[in-house]
Each structure stands twice: as C-alpha cells, then as structure tokens.
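Note that this complex is displayed minus one protein chain, with the remaining chains in position.
Lettered A and B in written order, each chain numbered from 1.
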Amino acid sequence: MPTFFARRYARRPDAIGRTEKVLSLVILVVVAGLVAAIVLHLTWTWGRAPIPCAEIYQQSMPQPFPASGLADWAAPERVESFAPDELYQKINGRADLYLQHGVKALWFGTYTCPVNGPRTVDVYWYEMDTPANAARIYEAERAPDAPTVGIGDAGYQVGGAVFFRQGANYVQVIPGSLDGADAQVALTIARQLAGVMSSTALPTTQPLQDRIP
Amino acid sequence: MAGRLTRRDVLRRGAGAVFATGCAALGGYLLHDPHGRRGLGTRAQSVRRLPNYFADVGFPGQNPRMSMAMGDVQRMEQVVRAAIGGLDPDKGMRRFIRRGDVVLIKPNVGFDRPPALGATTHPEVLRWVIRLCREAGTRRILVTDHPIESPAACFARTGISRVVEEEGAEILLPAQRHFAEVGVRDCEPDRGLGEVLHHWPMLHAPLAEATKVIGVAPVKDHNLASASMNLKNWYGLLGERRSRFHQAIHETISDLALLMSPTLVVADATRVMMRNGPTGGRLSDISPGGVLGRPTVVASVDPVACDAWCYENLLGRDPDRLAYLGLARDKIRARVVEGEARFGESDWRAYDARGLVTMVNV
Partner (left out) sequence: MNEPRSGSAASSEPKPSGSAGATESLAGAETVRPVRFRDSWKTGLLRITTVRIIVQAVMFGLFVAFALLTTFSNVDRCPALCFWLGTFLEIDPLIALATAITTHTVYAGLLWSLIILIPTFFLGRFFCGWICPYGTLHHFIGWLFRSRQARTVDANRYRRSQHVKYYILAAMLVAAVFGTLQIGLLDPLCLLYRSTTGAVLPALGMPAPDLFGEPRYCGGAWLIGALLFGLLAMNLVVPRFFCRVLCPLGALLGVVSRLAWWRVDRVPGACTGCDQCRLHCEGACDPHIRLRRAECLVCFNCIEDCPERALRFACFPDRKHEIVGTDVSRRKLIFAGLAGLLFGPFVRTSGRQTRDFPSDLIRPPGAVEELEFLERCVKCAQCARVCPTNVIQPALVEAGLEGLWTPRMNFRIGHCQLYCTACDDVCPTGALERVSIDRKLGLGEFTRIGPIRLGTAHIDPARCLPHGKSVPCVVCEEVCPTSPKAIYSERVTRTLRDGEVVELRVPRVDIDRCIGCGLCEHACPVVGDQRAIYVTAEGESRSQDHPDPDRNRSVRLRPAAAPARVDPRLQL
C-alpha cells in the first residue's frame, strides 16, 4: 500500500501524528461499520416480501359455508352463487320480492349426511344491501305464529326449517326431509352459519358484481 | 538513410508492403459480395424446429388416452396422482418421464392475478405434477411462461413461483436471448387451408434444452376463441407482437397444435372460469369443475381430444362448433407419417367407444 500511494515528490518526512492516526482509525471503523450495517440489513431482510394474494391460493373457491358442527354432516362441496339478475334461475318468481328488498347475492349450498340417508339440508344465504332490508324481508316471509329461536339477530323455526337474519344477511336453512326429523340438525347448522356472519352493518361476504380482485 | 542498400534491407522493407497487398487482396476476395445479398440480415436462415416430445414415450396402444379425476382441493395430491395414474396404471408418470430427462412444464402464468380467479394454473396442481416428475427421476425441471405483464410479478402473484421453489424446480423468466425463430412449416402458409404460421420468434431456449414437455393449463372461457384450454396454452410461447394473431385465432391455435407435440397435457379444472375469459376477474364467474361441479383434473396424451372433452363436459358447449379443433385434427392428420407417435383426434367419443377414457372419483 505505501508504494501505491507514494508520490513522485517529497512528502511529509516524519511519521504522522497521533491525532491523525486516531482520527483515521475512527473514520475507517465508522465506514466499515456503515458498510457492514448496510450489508446485514439487506441480507436479513432479503426474502420474499409478502405478496398478499399468493397467501390465499389455498382457497380456490369462495366458500362462505362453515363446517356443520356435526360429525356426519359435510359442508357443501359445491356452492352456487347468483348475482341479482340471475336470481330467478334458482328461485323463479320469488326473485321479485328479493329484488325489491335490495338483494346483493344468493349463496346456495347443501349439507349432506350419508348416514340413514342420504340426508340433506339446503341453505339459502341471501346478502341484502342493508340490515334494514334484511329485517324487512325477514318479516315479510315470517309466519306470525312461528316459534322464535335464539339465532342471529332474530330467527324462527317452522316445520324443521330455520329462518334467521344477522346483520344484512337473511338465511334459510331447510332440511330435505319434510317430517321435521332433522330439525335439530338445521338448528346446529344455522348456529354455525350465524357464527361466521358478523353482526355489524357490513356483511362478511361482499356483492358479486363489480368486484375488483 | 545511410549506407548502401543491402539485399536484406530490400527484402525486409519490401516484404511489408507485399504482405499487406496479399492480405488486402485475399480479404477482398473472400468477403466480396457482388450483388449485396450476402451482407443482408438473414432472418429466415436460422429457423429452428421442435422435436416430437412424445416420440420416445413408447405409449402402449391399449392404454387410456384420457384420464379424469375428481376430488377436493384439499386432496389435490390424490387427484393429480389418480389423473396421471389413469393413463398408465402400472408405471404412472414413469411411462412418460425417464431418469435423466430434462422436463419443461408449461403452466399458464399469463396474468398478474391471484389463483382464486381461475385465469392461471392452480399452484397445487402444478406442485404435484412437479413432484411426480421428480419421483420419476428427472435431472432438471424447468417451469416457464411468457406473459404480457411483468414475468416476475405474474409468477409471484399467481403463487407459482413459491410452489416451484418449494418443489426444487427452476423458473425460467423469459429474456430477449431466450427467443429464436421457430418454424412450423417450410412453405408460405396458405390462408385458404387455415394456415397462418410460417416461422415466428418463440421462447426456444427452454424448448431446446428439454427432452420432455408437459403442458398444465386451466380450462376457461375466452372471449375470442371461445375457450382457452390445452392447445391455447402454447400461445404463451410466442414472442414478439403475438397480438397480431387474434385476427385469425383459430388458425393460429391449430397451427400451434401442429407445431407442439407434447409428452403430456394436464387440464386444470379445479376452478373453471365460465364467463368473461381469459382474464375474468369476478368470483361469480368461477365454478369448481365447471358444469361437473367438483374440482377436476384431466390428463391426456392427445391434446385435441382433451380439449374437446373439456369443452363439452366442463364448459358445457358443443365441440363441433369449436373451429380450431377440426383444423388441428386435419393438420395433424395431414402431417403425421405412418408409424409416428402422435395423437390428434377431435372426437373424444371415438376414444370412449374403445374404452380409452377413464374417470375416477377421488
């Protein structure tokens, strides 16, 4: 190193002073520390910065339906979803009533149980635009003397089928057997469904139209 | 100058000029281009051809040509194994991949979208295809695609890059030097016969390196071509301004079907985009397994038949009305010589009638 920096002329003849040595040392240490800090900072944080979308690839399908809460009953494998203008495909003439009450989406799925069956429980999950509208459609369909059940914001059960509303959602849980044999199952499933819906104004699931992924 | 001129002096001093003269003359002679054609850029000269990646598979005649498996997303391993295993119950993937092969897997990573939207290959399907190849003893597994958007972002957001890294395969992000002219046919294409491609820059570097090629494509609607399935998957290998081919999309897809003879194709119908393809964007367009209703994976050695089956049974449409299927069948039939291993049947029921289609519920 000295030969590299030797100059073609006279230079300071003596050894350098102590102040200069100390100062130089300090500067070298500081600069080395800075470089080390940069390198460490970069290598420690060098990894995959989380790209949020990749995390959700486990869910390959919108699956609003929770598990049934019962051993033999499987959650719906196949979920049908309907936008407002497609509603009639599922519920025919009744679609008008729902459209008047501001329906945003219908999710339909079937819980199945192979034991003693196959037994089924159909779930019609209507997302309305406001809780007020959910309440109105709930009242419109409610039989006046139906016994209430403590599910969601308000609910009742008639003939084994459970109807309840929670937030801006209106749900019908309808067993396949008409003799009320699966009434208790319907209650359990309804309770599970109410559990995944938040009771705040915003529905947990969002409209089908105009989503930007 | 001092002194007399000696002979040695003359020789030494004269030799330089003479040598230079000789070099100039030789150089001029060798490089001469009297009409100016030699010096022009030669685009057509280094046109490459693709090999038949199915040629040395040795596929037995009695094996099923198409194999479907339906199951749940949580059990994707069993679904993929069942689908590929259905093509050869004894050896499975080993029928297709041998020890020491370099395998190129071409998924659809065309869009910067999360995988839930069904525009790209499901990462789990790709994961198990890679795993099966690795179990069969490959030397290298390459995964590539050429999207219009930034390749790094597309591979990341679709979840593909993470799966490929976890499985120990390699991603090849396309760069300018990976492209080369690839020829489909020797003569000028005849539009009257439905021909479009002569030669075109394609993502040739991985194709040249690979000994086996597997396509893993999602099944989805397409606004122009009506559906994007296995044959449309090769569109991602085209380079340059490939948007020009939209003007003759069916002819282009069938030309690609002629160009590319893959080892295997796997159709990913775990979530099928039924409307608004190819980019989609609404969850309401998605249906697991399409019309079938359950997530499905289809493996096949005949891409044309696989497309026909998927068009009918997953998208619920009439394959006779899908123009590129018929064109592909005709082109392959016209090109394939006797004894060459190549399948290109657009009528999948012909296979079904011979019992060459298997379906299994996982």
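Note that a contact is a pair of C-beta atoms (placed from the backbone, for glycine too) under 8 Å apart; a residue touches a chain by one contact, two chains touch by 3 or more.
Note that the structure is predicted; figures quoted are calculated from it, not measured.
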item	value
Omitted chain's touching partners, listed by label	A, B
Contact residue for the chain not shown (choose from B:Ala152, B:Leu193, B:Ala208 or B:Ala353)	B:Ala152
Option from A:Val35, A:Ala74 or A:Ala143 whose C-beta touches the chain left out	A:Val35
Residues in chain B touching the chain absent from view	111-112, 114, 116, 148-150, 152-153, 156-157, 175-177, 222-224, 241, 243-244, 246-249, 276, 278-283
For chain A, residues in touch with the removed chain	1-3, 5-16, 20-21, 23-25, 27-28, 31, 35, 38, 41-42, 44-49, 51-53, 55-56, 59, 62, 204-207, 210-213
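Heads up, the rule we're going with is that only the chains that are shown with their structure count from here on.
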item	value
Chain centre separation (chain A, chain B; CA means) in Å	36
